[in-house]
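In this view, the complex is presented without one of its protein chains, the others remaining in place.
Chain naming follows the written order as A, B and C, and within any one chain the residues start at number 1.
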Amino acid sequence: MIARAAATVALLGRSPVGCLGAAIVLFWAAMGILAPWLAPYPPNRIDPALIAYPYPTAANWLGVDQLGRDILSRLMWGARTVLTVAPAAVLGAAALGTLLGLVAGYKGGAVDSILMRVGDTLLAFPKIILYLIVIARFGASAFNIIAVVTVTQAPIIARIVRAVTLDVKNRDYVAAARMRGEPTWFVLLAEILPNARGPLVVDFFLRLGYTVIAIGVLGFLGIGLPPPDPDWGSMIKESYGTIFVWPHMTLIPALAVSSLVIGFNFLATGLREASEDG
Amino acid sequence: MTDKLHPLVTAAGREMADGKLDRREFLRVATLLGVGAGAAYSMAGLSEPAMAQGAPRKGGTLRLGMRVQDLSSPHTYSWIEATNVARQTVEYLTYTGVDNVTRPGLVEKWEASPDLKSWKISLRRDAKWRKGGRPFNADDAIWNMKRMLDPATGSSTVGLLRAFILENFELDEIDPRTQKKRVSFRLWDSNAFRKIDDFTFEINGKSSFLGIPEAMFHYPAHMLDPAEGGKFGVGSNGTGAFELVELEVGKRAVLTARKDGYWGGGPWLDRIEVIDLGDDSAAQVAALASRQVDMIYQGAIAALPAAERLPHVQVNSVDTAYTAVARVQPVKPFDDKRVRQALRHATDTEAVLKVAHRGLGKPGEHHHVAKVHPEYADVGFMRRDVAKAKALLAEAGYPNGIDTEIACRPQPDWELLAVQTMVEQWKEAGIRVKINVMPSAQYWDVWTKVPFGFTTWAHRPLGVMVLGLAYRSGAAWNESNWSNKEFDALLAEAEGYLDVERRRAVVAKLEQIMLDDGPAVVPLWRALFNYSDKKVKGYRIHPTAYIEFKEVWIEG
Amino acid sequence: MARYLLRQSLNILLTLLAVTFLVFALNELTPGDVARKLLGPYATQEQVDHLFREMGLDRPLLVRYAEYVGNVLRGDLGTSVIYRQPVADVLLDRLGNTLLLAAICFAVIVPLSVALGVLAGMRERSPLDRGISVFASICASIPEFAMGVFMLAIFVVWLGVLPGTSPMRATAEWPVWMQFVLPVAVVTLYDAGYLVSMIRASMVEVMRQPFVRTAVLKGMPFHRVVTRHAMRNALITPFTVILLQLNYLVSGLVVVETLFAYPGFGRMMLEAALAKDIAVVEAGALVAVTVTMLTQLLGDLGYMKLDPRIRI
Partner (left out) sequence: MADILSLEGVSIEHRGRRGVSRILDGVDLSIAPGEAVGLVGESGCGKSTVALAAMRYLPRGMAISAGRVLFEGRDLAAMDEGELRRLRGRRIAMVYQDPMSSLNPVMTIGRQLVEVPMLHGERDAARARDRAIAMLREVRLADAEATMERYPHQLSGGQQQRVVIAMALMAEPSLLVMDEPTTGLDVTIEAAILELVRDLRARFGTAILFISHNLGTVARLCDRVGVLYAGRLVETGGVREVFRAPAHPYTRGLLDALPDLDRPRGGARLAPIAGTLVAEDRARPGCAFLPRCPHAAPAACGAGAIALAEAGGAGHLARCARLGELPARMAAATDAAAQAEEGPVLLEARGVGKWYEVGGGMSGKPRRVIRALTDASLEARRGGTLAIVGESGSGKSTFARVVAGLAGEARGALSLAGEPLSGGVDSRPRELLRRVQMVFQNPDSTLNPSHSVGYALMRPLRRLRGLGAEEARQEAARLMARVQLPAELAERRPWQLSGGQRQRVAIARALAGDPDLLVADEPVSALDVSVQAAIVNLLADLLAGSDMALVLISHDLALVRHMADRVAVMYLGRVVEYGPAAQVFAPPWHPYTEALLAAAPRPDPDAPPPEIVLAGPMPSPAEEIRGCVFASRCPRRMEGICDTLAPPERVFGAHRIACHLELAAPG
């Protein structure tokens, strides 16, 4: 396992795009992890004195927002938020989707039909409404956003896993496992699932990118993570009205969120190329 | 206007002469009692402010950026935006100006009985319906008033006039939820509205009420053509200066000038286009900057810095008693008044004003009476004192501070900014508050229920009005469930004084009670503001956010 | 074929029922009172109760749902709480605007992404491929709100050559077509970025197929191999995805519509959902789901047309 991961990293090393992606993601991860130590100011500290001149200065490298909060600090803490919520949400979706996909693909028949139909319905459901209903009902919290993303993305992951399962379940080694009387859960988790790892890992990073966008959109529409803790989408929304005078307040978080998504997508591209060549 | 002065005008004039009545309050009372604005100004020794900003020019189109709402039922409007469109066609009986002075509208003059229970209203004779050319008469006015007070209509005017002219009665139906008979209301007397002649009628109430002329300026109190059955829409009849010619809810509305002559002079504009820009502040600025609109109905704080920098745009503002208060219900930990005090001590209202409202307005003083209110009493400005807040918390048994959650709305944006600013300030005193932002619609479902919330309170001309609505024990809108017997008693006393100085003395005590025991943090008094293109003339922003276009023109 | 269409129609109906019921039930879960909403925050409780009864909101959920379905079947979508208009009127108007925007975007996105995707995929890992791929990947990575912000900053704030909002109303400076430029550009860049990657991947796959070698070794010039043999095959897999964009273009433009104050379907849905305007939300969900299902159906039929191996 470790050897394989190391091999993948080595292969990734040969993809310039993948390296760039990994570098961007690692950069933001470092920012997020080290925010408590690196951030020059508390992210929510409001300083009315700074509002008069909110532009980048020696004290506030990226300037302050309309409440006089240090943008760099908020950006770093925002990285921490998004890099916690997005992976948690995608992991949740991956766990649920993988389970459903394995069961649907392996069992086939009515179980498959029903699970896939439920998934299709969920996918046909206008997402924004689902988000709104859940958030209106249960409030805008990181947990609820994770839950909603999990539910809306799981069907897609289930499809990927189901496709792999349908392919793999007819492989001879699965037959061999059944012939030694392995229980279904073992066949699913030990024999089939590891073979979905490649597509799942690539999809994981792509999906992280989408999720970062989704969280940003929720923030931008004003139904994202609750203030005051910094969330890049909300930072854009809050300052968007001032773009004509203080564009940096909006453009900096917009650049941050774009770069992170680019990072994830490049990383996924690199991993895909690595798996193709490997 | 009137031949003889109402006795109270004379009394009020005396009080003013004695220095007991504020000049502005005298103006209000005098005009409410039927004295013409010009006369009242001269009685007060003031000159009426001139409205004109040069010679009006005829012609042109004004484009207003404002939500375009459904307009079909004016008597039940809940939002100023709707009335701002409708008002141009279907007018009010009176007009309360920026200066708090109520002037005639479709009403030419009014006279109140000495006990303020009976009001004689005379209509002007030159106001004509656009369609049919029939003059606006007493039947029209009475029909509209009665319709607004009919429980089936559901107009908010009821709340204003209920005590004056309505009575409760039991229906035969049983409410399955409460197992009691359902209660409804009706006019207390068949003579409540009595037509005297075609242009004169009488309003007879069961109690004294000074505010009748102001009530006629209540935002849904549009005078509709009875023939249209209370509905309003494109082409609807009206006495106003404009005609609604196009309406697409959520998109736009178009009004064009009336061609057959309007009683009030003007209008100058040929055409008004209302464009719905959504709630997004950036869209406002973008539209303003790229000259897609000439005027924005209400400025968002986020758009203010940009608007200030646009050379062709002017920011209009007016100090008001508009605010939003962070109020708590008496549940743990806020059941202890020391905790409530700590909340106030931990708040730096000047900073909140500066940060959240960009300094436009006045810092709040934690009692719900504003400097613009006539009976405002200065009981001292409460400076922020974090140490004291901490001490109070410790005293109350929370040495490590408290954790709680505040509910608020994302719109208008300054509210959320204010909450964030206060939350940050409170944190230093050990009051750790999470913010629960809920969509406006949802907030209005729970605003009287959440233990800790941040609620907008609109501008009202008198301080005691808000105190009565929001802080009296058991009042429907007492969102904080706060109950203080002494406060209730003093408030009743204050409401009984027409003499503003006597009222002020009581209000000072009320304010002190609010500071000591009250449920609210009042962070600021807003200055209402909006933006208009510099070529828009004749416009003054009104504390109620009403827009009247008949006097507005576009410079060439 | 007839059997397939019948089955799909049934499928659509079932999904519509499931989704509308879900919306109905979920809406029930969310706090709030339609009557209160209709009357505004300042109406008295009696007035609210009165209206509540009058609207029949005190009846059980299933009864109201059944009534709703009945009304819909009769063509009555109900009345919007926020717009105080028949839902159909509001919906048609907003949908019309969105469809116009969607049609323009679709007309730009599809040829653009097919061209770029094919160009990139025909020679895998060539400089042209690298260039297009990276560009597409970046475009698809920039969220619409960020892309909108960048564009706005450049073209409206800095250069001042385009209008900042698109209320679909010509003004002296900004004719309607100019108001379309920014929304279309944002949607196109974001969406085409994604499609180009899809089409490129499919094209790469096809170019590795032996039949491409067969065509080359017949003596066919490369450009004809690409246009005649590879392209059609390369469009089979992304075909559904391309059609699914219609879906996104109809119900997913909420961000762009909000950014540019464009009076469209997505913004309507957002506002309706925020205001718990159930009739509008339901109708919108109906439209969104129908569009989804129809694009799927269209996708299947198109598949069949494109790929003779598929029979339904």
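Please note the rule applied: a residue touches a chain if its C-beta (ideal position, glycine included) is under 8 Å from a C-beta of that chain, and two chains touch if they have at least 3 such contacts.
Just so we're clear, the structure is a prediction, and the values are computed from it rather than from any experiment.
S.K.: Quick check: which displayed chains does the absent chain contact?
M.R.: Hidden chain contacts in the full assembly come out as A, C.
S.K.: Give the residue, chosen from C:G56, C:G70, C:G131 or C:P221, that touches the chain omitted from the document.
M.R.: C:P221
S.K.: If the hidden chain were put back, which of A:T57, A:T84 or A:S113 would touch it?
M.R.: Answering carefully, the residue with contact to the hidden chain is A:S113.
S.K.: Footprint of the hidden chain on subunit C, which residues?
M.R.: Output for subunit C: 3-4, 7, 124, 209-211, 213-221, 229, 232-233, 236, 306-309, 312.
S.K.: Spell out the interface residues on subunit A facing the chain that's missing from view.
M.R.: 14, 113, 171-173, 175-182, 190-191, 194-195, 197, 277
Operating definition for what follows: only the chains that are shown with their structure count from here on.
S.K.: What is the shape of the graph in which nodes denote protein chains and edges denote touching chain pairs (line, ring, star, complete, other)?
M.R.: Topology of touching chains reads as complete, every chain touching all others.
S.K.: How far is the middle of subunit B from the middle of subunit C, if each middle is the mean of its Cα atoms, in Å?
M.R.: Roughly 42 Å separates the two chain centres.
S.K.: Nearest whole angstrom, what separates the Cα centre of subunit A from the Cα centre of subunit C?
M.R.: Whole-Å distance between the two chain centres: 22.
S.K.: Round to the nearest whole Å and give the separation of the Cα centres of subunit A and subunit B.
M.R.: Taking the average C-alpha coordinate of subunit A and of subunit B, the gap between them is 46 Å.
S.K.: Hunt down the residues of subunit B that sit against at least two other chains at once, touch-wise.
M.R.: 280, 282, 285-286, 289, 439, 442
S.K.: Quick check: what residues of subunit C touch more than one other chain, meaning two or more?
M.R.: 30-32, 152, 157, 258, 274, 276 - these are the residues of subunit C that touch more than one other chain.
S.K.: What residues on subunit C touch subunit A, complex-wise?
M.R.: Residues 15, 18-19, 22-23, 26-27, 29-32, 133-134, 137-138, 140-147, 149-150, 152-153, 157, 251-252, 254-255, 258, 266, 269-270, 273-274, 276, 281, 284-285, 288-289, 292-293 of subunit C touch subunit A in their complex.
S.K.: In the complex formed with subunit A, which residues of subunit B make contact?
M.R.: Residues 280-282, 284-286, 289, 300-303, 305-306, 308-310, 351, 354-356, 358, 410, 413, 416-417, 419-421, 423-425, 427, 434-439, 442 of subunit B touch subunit A in their complex.
S.K.: Provide the residue numbers of subunit A that touch subunit B in the complex, in ascending order.
M.R.: On the subunit A side, the touching residues are 44-46, 48, 51, 66-68, 136, 139-140, 222-223, 226-228, 238-246.
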